[in-house]
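What you see is the complex with one protein chain gone and the rest in place.
After this line comes chain A, so read on.
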Amino acid sequence: MQDGKGGGSLSLPLLELFPAGLRGRLEKLPQTLLLSLEEIRVREGRPLEIGFGGGSAFVCPQGKAVTDSADAYRPTREDCRALLERVTNHSLYAVEEELRRGYVTVAGGHRIGLAGRTVLEGGHVRHLRDVASFNIRIARARTGCAASLLPELLDPVARTVKHTLIVSAPQQGKTTLLRDLARAISAGQWYHPQAQRWGGRKVGVVDERSEIAACDRGVPAFDLGPRTDVLDACPKAEGLMMLVRSMSPEVVVADEIGRPEDAYALKEALHAGVRVVATAHALDLRDVFARPVLAELASEGMFGAYVLLSRSGGVVRHRVVGADEAEAEARKSSGCRSVPVIRSPNADGVRHA
């Protein structure tokens, strides 16, 4: 699967989010760099970093990309305060729930991860204060990125997709892939000669983090195909059930499952005759079978196919593994699990576990 250059429009509307001190410097970055921008990391008093096309660099006060962190611009307290104000639309009180979870999503589906000091109540995180780290992840639609993958996920008997779990480490393109899968399934673009007359399927998307569809007042900003209904900002477990009951989807799509209630809802959906396409954070199949919730689902044979993503540079590779094969692979290697050695995904795109 070629990730390529075609990121579409420049993320200039996104740059408007930044206060003047940061925006001025980011805008001076070379155009090509801005187009391949994936992450902007703002940390108070520490170097301003950007991530792009599989690499990373620091931004110096003159707005140039440099490799030495000593030359980098260091965002001030005022920069960070203003940035927090702007990403919350000047209304911290309206995003308390999101702050508790550690991220907010802004217009355009860009997710902004936050870190700071937590305020606890009864042992649970009640609030996030003194936010000093921002991770701005830029969302881009890559129409057609599911083209080489989808044919391997088809279920010719039922004329639809198999129950699929997409697995990868963070920042490998899960959500982007999921978005395009939803679009292709909904539009009936199966990318397979035999499936040309299947037509599209009704797709229901539970978009808990508003990342898949990037809804603006309920209307998706990204193209999710003509037969897609989106439940925006809804908890997955509840949302899956709501969709199944109310919108009669043939395929439901959910991002980042992993909580016990998610598993319950997924099982309900699976047994209701609805196909499920979901993603989960895990390095490899062993991890899938090691995470309690995923293991429970996997051991019951819920998923018909697993997609493993890995990425080097701008190229995302995928591997599709069938259910039986996956279980065998996980069992085979579970005995000799060593301490994982994790290298930066940007170094060579390979992670060892």
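Quick note on the criterion: contacts are C-beta pairs under 8 Å (C-beta built on N, C-alpha and C of every residue); 3 or more make two chains touch, one makes a residue touch a chain; residues count from 1.
The rule is simple: contacts and distances are computed from a predicted model.
Of the names listed as "Multisubunit potassium/proton antiporter PhaC subunit", "RsbR, positive regulator of sigma-B", "Circularly permuted type 2 ATP-grasp protein" or "Stage III sporulation protein SpoIIIAB", the one that matches the UniProt record for the absent chain is "Stage III sporulation protein SpoIIIAB". Screening A:86, A:159 or A:192 against the full complex identifies A:86 as the residue touching the chain left out. Take chain A: the residues that touch the chain left off the picture are 16, 18-20, 23, 81-82, 85-86, 88-94, 96, 127.
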